[in-house]
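One protein chain is absent from this view; the other protein chains keep their places.
By letter and in written order, the chains are A, B and C; residue numbering begins at 1 in each of them.
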Amino acid sequence: MPATSVGVFKITTRGPGDVSGLMAMIVSGAIEPTSILAILGKTEGNGGVNDFTREYAVAALCTALAPQLVLSAHEVEQRIAFVMSGGTEGVLSPHITVFTRQEIDRPAAGLSGKRLSIGMAHTSDFLPEELGRSAQITETAKAVKAAMADAGISDPADVHFVQIKCPLLTSDRVAAANARGNKTATTSAYSSMAYSRGASALGVAVALGEIASDIGDDDVLRRYDLFSKVASTSSGIELMHNVVIVLGNSASSASEFEIGHAVMGDAIDAAAVMAALTSVGLGADPQPGRELVNIFAKAEASPDGSVRGFRHTMLEDTDISSTRHARAAVGGLIAGLAGTGAIYVSGGAEHQGPAGGGPVAVIARLAY
Amino acid sequence: MPATSVGVFKITTRGPGDVSGLMAMIVSGAIEPTSILAILGKTEGNGGVNDFTREYAVAALCTALAPQLVLSAHEVEQRIAFVMSGGTEGVLSPHITVFTRQEIDRPAAGLSGKRLSIGMAHTSDFLPEELGRSAQITETAKAVKAAMADAGISDPADVHFVQIKCPLLTSDRVAAANARGNKTATTSAYSSMAYSRGASALGVAVALGEIASDIGDDDVLRRYDLFSKVASTSSGIELMHNVVIVLGNSASSASEFEIGHAVMGDAIDAAAVMAALTSVGLGADPQPGRELVNIFAKAEASPDGSVRGFRHTMLEDTDISSTRHARAAVGGLIAGLAGTGAIYVSGGAEHQGPAGGGPVAVIARLAY
Amino acid sequence: MPATSVGVFKITTRGPGDVSGLMAMIVSGAIEPTSILAILGKTEGNGGVNDFTREYAVAALCTALAPQLVLSAHEVEQRIAFVMSGGTEGVLSPHITVFTRQEIDRPAAGLSGKRLSIGMAHTSDFLPEELGRSAQITETAKAVKAAMADAGISDPADVHFVQIKCPLLTSDRVAAANARGNKTATTSAYSSMAYSRGASALGVAVALGEIASDIGDDDVLRRYDLFSKVASTSSGIELMHNVVIVLGNSASSASEFEIGHAVMGDAIDAAAVMAALTSVGLGADPQPGRELVNIFAKAEASPDGSVRGFRHTMLEDTDISSTRHARAAVGGLIAGLAGTGAIYVSGGAEHQGPAGGGPVAVIARLAY
Partner (left out) sequence: MPATSVGVFKITTRGPGDVSGLMAMIVSGAIEPTSILAILGKTEGNGGVNDFTREYAVAALCTALAPQLVLSAHEVEQRIAFVMSGGTEGVLSPHITVFTRQEIDRPAAGLSGKRLSIGMAHTSDFLPEELGRSAQITETAKAVKAAMADAGISDPADVHFVQIKCPLLTSDRVAAANARGNKTATTSAYSSMAYSRGASALGVAVALGEIASDIGDDDVLRRYDLFSKVASTSSGIELMHNVVIVLGNSASSASEFEIGHAVMGDAIDAAAVMAALTSVGLGADPQPGRELVNIFAKAEASPDGSVRGFRHTMLEDTDISSTRHARAAVGGLIAGLAGTGAIYVSGGAEHQGPAGGGPVAVIARLAY
């Protein structure tokens, strides 16, 4: 029976333009460039509208991979899913995680159980006035199902992390919508990032049956009781469509890796982080031979202005955006429990986990 | 035998000028205003040079307490030690901790062991050119010993937290030194906060015998192997002398409270936080009847640019000062382990714990 | 014939809590405290939601003036109109401008023409859900007319500057509206400042006949072709009603001062600044004996993202709010033309002048 072999490589970077780590692994043969399916990265910008470290990192990777793949840089960007999450506040450390996938004739002996699998899909381009609204929700849901199929996953319970890259509004895009006589969900570029992340997450929740499918425009950024436990969405200026990456466990995978997840109920939910670690045999009492590869989590300032009854000041701070505050704090907690700051903690968890909380997924490498 | 009764009250605030919580406790009789010795607060400014929330909070408290103490606001500020640490990044929640001390004829029955004690002292005013240098170290060490005596503590091992409020340089103060023909340790107001905090912490280390007393000007902010495990120093624009508050356990105290501490080796040292909690009967396996009152910790970006081998970006960030990053991250970790964001995490841990780490002290209330 | 004598005093401050300059002028007799009608200040906070320098400055002034006026601090705040505009970016210099008004039996000989007059009024408290909407517009318009009458001004052409202090939304206030089943104009505290400023400015435009009175909720922050040429509105967390101060010239005034204004068409409209200076006998060819007292201007990032055809980046900056950018730039221009940074340039010019521009008013002292 044919199977897929999925690889996961965490590589630190010395700057957003640094591709030397990946290139070294390609030269050494550790990574076969044609097998690269997706690259998720933490880059050291502000994570906001004017965070150019994301597109710089993508440009640098595409330029470096182009000769390896005998493609133009632009074609590389179309072939591989690049998701760069800006913001390495506090102890968070810039790095990329490279996901590879190859068809193999038969799995290595000794493998048992479902293993890490990855699938991808994307929507068509959105109009600016569709962002943050039901059009984005519906199209995203379709793409999630397509990505599940691509990953060889049929049971939503086997989906542990759905990473989405989604657009944002700029002055130009708002003006284009206005020129068509349409209003956008917001006129603020910064606010549009939240709308786009929120609608995309609701699309995941619809696809996985976590919520009903009759979501309206007004529910976005309002009905925070509607959310996905595994969605992670990140908005960037460089695209106008949604790219969907599904990570889960599949019987068709012959990977060395396993993924699990939990949901943080709030920004200080240490128990959930421990539960996510434990779900893949790590945590307080780790199984022998298992080691942490990476943690993927979303963080946000709780919209009600408090955490377990105590007021926080993230939403009233005009100097530092609340996404930066939240990444720093949640990143500090997870890094403390995981023992490393080289983790993927992304900001803006609208409809990703409960209000003020967010999903946390862990990938472990198994000994055999 | 006469004894002292020390009280500790944690009160949340709705803003830097909010004194309503303290006033309510005075009106209800829970706090006797004449017994207030010190107030440590977390205020929601940027914690930097132009953080006026600190002086605003002090002004509001002095104005409110003046009629209670039949003193002028200025006299209240002389009588009570106010230490406001700016910066409630991430999940940190603005609050004040009020320390009271009263002489009592004899302790309540059933008390055993050393209990929480508090003592205070201060130096004379420094010249701007003395800040961050040996003059500040030596005078601080003298004041620490005086504060220990005031607390009824003779063994340095019983000292668990030494909070110091120290000055910083402004353009005016640098100019004044220059006019005398003297150079200051730095001409940058922001940098001077680090120098002043560092020299003050070295003064604590000298007083407690943690390091030898032959510290030179050049050791400040250079010899990071020299540090105190219990010093917490905070610089502010509103004073030119050091105020020293010693917190420890003393046989002469009839307090309901106990204090303990540990030292974080780096910014993600979850084990040290757990050790500090355990040292007062809290932590993973808490003793019955004990409850957390507050945690006092210092945080900083490790000066070598990395945490456990992974690069952090706090020191290269021109948008957000590293002290804000560090408070957010360490605050997130401690809040997660303690279950509350209403904790005192202060930035700038130069010579307070090892480089990149810092002291963490915990006060618990005992059932009896 | 009775007349009013209006005085204007510009006093620099060394910090938001510094009242020493005003106190010195009261002690010297230069300012009669009972004659103080309004104090407009520039304080050195971020000018955003969490700018506590505004309320700190007001608290300090009220505490200092209370014994002078034989009132409580709270009563002083009710009696005098305090408008603190946060943000002294770039060359802007923190200061207060004190306006006094006294009835006199007859004006000094030699006075001719209309002279500076001041009038005040205020609305009732608004509900959070009324901010940024027609309720705020209508009530503000009524208050402007009342303030004109108080200033002895009947012709709208004699009104040169209308300063309004208006509320903003906080998490608590949004929650209160939601609890009543009502939605607020925005859920973001920062965005709410713009809504409140915009609606207040439209109220001025309605009162002065600059625009028709049939303004709807949807016009606020959308129809930027609707604006007042003399409105200056500033939002702050410390109140829930609008305070209106009208500055103009009146035949009933026996003041030494004169006021004029122009409208900046964009953020680099040097000609408008010169026209405003010239309107009171200053500028390139000043009339003898006249001197500049202060300039009052509003600044904003043009909402279309460009200035005279060149893209600006103020609206896409997640690190610095656009109001800070705009104050710095416009403050730099006006300071260069006026020769001083001690001027009142306030951010957020929604519906105050054309989109991207704003009103600029000048007060000159006459020799006789």
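We take it that contacts are C-beta pairs under 8 Å (C-beta built on N, C-alpha and C of every residue); 3 or more make two chains touch, one makes a residue touch a chain.
Just so we're clear, the structure is a prediction, and the values are computed from it rather than from any experiment.
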Chains on display which the left-out chain touches in the complete complex: A, B, C
Touching residue (missing chain; options A:D158, A:E300, A:D319 or A:E350): A:D319
Selected from B:E32, B:D155 or B:D172 as touching the chain missing from the view: B:D172
Residue ranges of chain A at the interface with the undisplayed chain: 15-17, 44-45, 50, 52-53, 55-56, 59-60, 63, 73, 319
Footprint left on chain B by the chain that the document does not show: 46-51, 170-172, 175, 187-191, 221, 303-305, 313, 315-319, 321
Sites on chain C contacted by the missing partner chain, in the whole complex: 12, 14, 44, 46, 88-95, 267-270, 273, 306-308, 310-314, 316, 319-320, 324-326, 328-333, 335-337, 339-342
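One rule holds in what follows: only the chains that are shown with their structure count from here on.
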By count of C-beta pairs in contact, the leading pair of chains: A-B
Superposition of chain A upon chain C: rotation angle, C-alpha, nearest 5 degrees: 180
Centre-to-centre distance between chain C and chain A (centres being mean Cα positions), rounded to whole Å: 46
Junction residues of chain A, two or more chains touched: 46, 313, 316, 319
